[in-house]
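Taking it in order: structure first as structure tokens, then the write-up.
For this view, one protein chain was removed and the others were kept in their places.
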Amino acid sequence: MLLTFTMLTCTQKKAGSGIIIAGSTSVQPFIEQVADNYMREHPGIAIIVQGGGSTAGIQATFNRICNIGTSSRHLIGDEKRLKQILIAMDGVAVIVHPSNPVDNLTVEQIRGIFTGKIRNWKDVGGKDEIIIPVTREEGSGTRGSFEELIMEGEEISDRCLVQDSNGSVREIIATTPNGIGYISAGLVDEREKAIAIDGIKPTPENLISHHYKFCRPFLLLLLEEPKGEVKKFIDYVLSPKGQKILAGNGLIPAVPFNNER
Amino acid sequence: MKDKIAEKFLMVVAFSAILTLALISFFIFQQGLPLIFKAGLHNIFSTHWAPTRGHFGILSMIVGSIMVTAGALIIGVSFGLACTIFLSEFSSGTIQKTLKPIIELLAGIPSVVYGFMGIVILVPFVRTHFGGPGFSVLTASIILGIMILPTIVSISYDSLRAVPKTYREGSFALGATKWQTVVMLLIPAARSGIIAGIILGMGRAIGETMAVIMIAGNALKIPHSILDSVRTLTSTIALELGYATGDHRAALFACGSFLFIIIVILNIIAIRFKGKE
Partner (left out) sequence: MTFRVGPRTNQIIAYTALLIMTVITIFVLFFIIGFILKNGLGQVSLKFLTERTTDMGKAGGIFPSILGTLFVTLLAIIIAAPIGVGSAVYLVEYTKAGFVRRIISFGADCLNGVPSIIFGLFGFIFFVITLNFGWSVLSGGLTLAVMILPTIIRTSEEAIKTVPRAYREISYSLGGGKLDTILKVVLPTALPGILTGVILGIGRAIGETAAVIFTAGSSLGLPTSIFSSTRTLAVHFYILAREGISMPKAYATATVLIIIILLINFIAYRLVHRFIARYY
């Protein structure tokens, strides 16, 4: 019985005409929007977007579980054997509850908070309240970028709460008055406040002008040169239409396009 | 002839449960054990968890699982036994018939719904009234306590009902009150079943994943108070599985191996106690 199942899968997998995209939960909401638009313009093709995480996406690409992998961090070591396509840059925003009077922190202060050396908001100009830092789980692309950009080799304290997606970090910060966390800049909404780092806020203008330095790549990953439907979709993502969708959601486009109406 | 074939076929089918159990243990251990040997026990039983950099300490998660389970048992057992005794000894047939299925309904509510109630009601409540982040040992214990309550009620109720009527009648005839009868006679008589129920509830609490992830905060540090955040074995697996590769993934299966061993031991103990009845 098992054998028939296995054979069934093999034949089915080849016959399928859809595209499976899997990987970074940070890239997922953005690529999903592009895919939605693409499917509307090209009825008949099905694009399935999965989460799982950057590292899982890289593995899934190697194992051919998906046609396109996504990553929100740079590839390291052996992973570089994959073909990478940069589709956008994304800012990493440090967020706090809107009621928090703190608007600006230095990189050193943020590092101090996440290493556990600074534990009270009054030490960084806020109220006399315990700081509740929220980090991402081991293996997350966003955590990888945060460690690379802000922590500079120091280890994130085990005091920090741990959540496994941008959304769940955002949800905790939005409901916890003394929390601090970091998420994709494109996902910050009105329920939390992105603070300025060394005086610069992660606004779209600052991101595009590269004033805000804490950025990371959004990558599409392939095992081989794209062809057929996969190539058509990647071309669409990199076209002005696709890039406009990404930019409209707060990302920095990889391919500059004419932003006239 | 037909009967013989049917018997052989059904035998194969009947062994499927034990076979899947074997298959599950094989795959979990095959993935997890090599890392335990490779990293060494002193690495595994440390509190330093950074699996992408070669530190596989799961001690804080084991402690976390124990703390949360203990808290859940305090709540689940006290309320569970109270409900059981009330239903079985202090209420009429109609009340028993209505309330028992209602309590058992608690078991059917998906664990994510419990987790959600924890987030929207209990976490803010604990944060504003007791302090700390709200995502804490206390919050997780309360929610898990409610979740394991039906398991405890349903098994201990059955064993309390199984105590012969003559025990009660004899005790009343000697002038004992209902409460004295319950404490001195019925609970000791139904002991095995009650313990089996508690152990199975304990298994549920240790194994619960999604609700705990939502409300425990998942900090890796060993909690110093019940208001601190906590990380369990199960939540580590679910939080990181999607992202893990290589040794990191193996480390999660190592967590799974420990969890599996704990659960099987608990089950064997529970089956023993149940069998004693």
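As written, the chains take the letters A and B, and residue 1 is the first residue of each chain.
Throughout what follows, contacts are C-beta pairs under 8 Å (C-beta built on N, C-alpha and C of every residue); 3 or more make two chains touch, one makes a residue touch a chain.
Bear in mind that the values here come from a model prediction, so they are computed numbers and not experimental data.
Looking at the complex as a whole, the chain kept out of the display touches A, B. Considering the whole complex, the residue from B:T128, B:S225 or B:N267 that touches the absent chain is B:N267. Touching the missing chain, out of B:V126, B:L144 or B:I237, is residue B:I237. Checked against the full complex, the candidates A:T70, A:S140 or A:S165 give a single residue touching the omitted chain, namely A:S165. In the complete complex, the hidden chain is touched by one of B:I187, B:L200 or B:L220, namely B:L200. Interface residues of chain B with the unshown chain, by the touch rule above, are 2-3, 6-7, 9-11, 13-21, 23-24, 27-28, 31, 78-79, 82-83, 85-87, 90, 99, 101-106, 108-117, 119, 121, 146, 149, 176-180, 182, 200, 203-204, 206-210, 214, 234, 237-238, 241-242, 252-253, 256, 259-260, 263-264, 266-268, 270-271.
With the whole complex as reference, residues 2, 5-6, 9, 12-13, 16, 20, 28-29, 32-33, 36, 46-51, 63, 65, 165-168, 170-171, 174, 191 of chain A touch the missing chain.
Just so we're on the same page, only the chains that are shown with their structure count from here on.
Listing the residues of chain A that touch chain B in their complex gives 51-56, 58-59, 130, 132, 137-140, 155, 157-164, 172, 175-176, 178-179. Contact residues of chain B toward chain A in the complex are 47, 49-52, 60, 123-124, 127, 132-135, 213, 217-221, 229, 231, 238-240, 242-245, 248.
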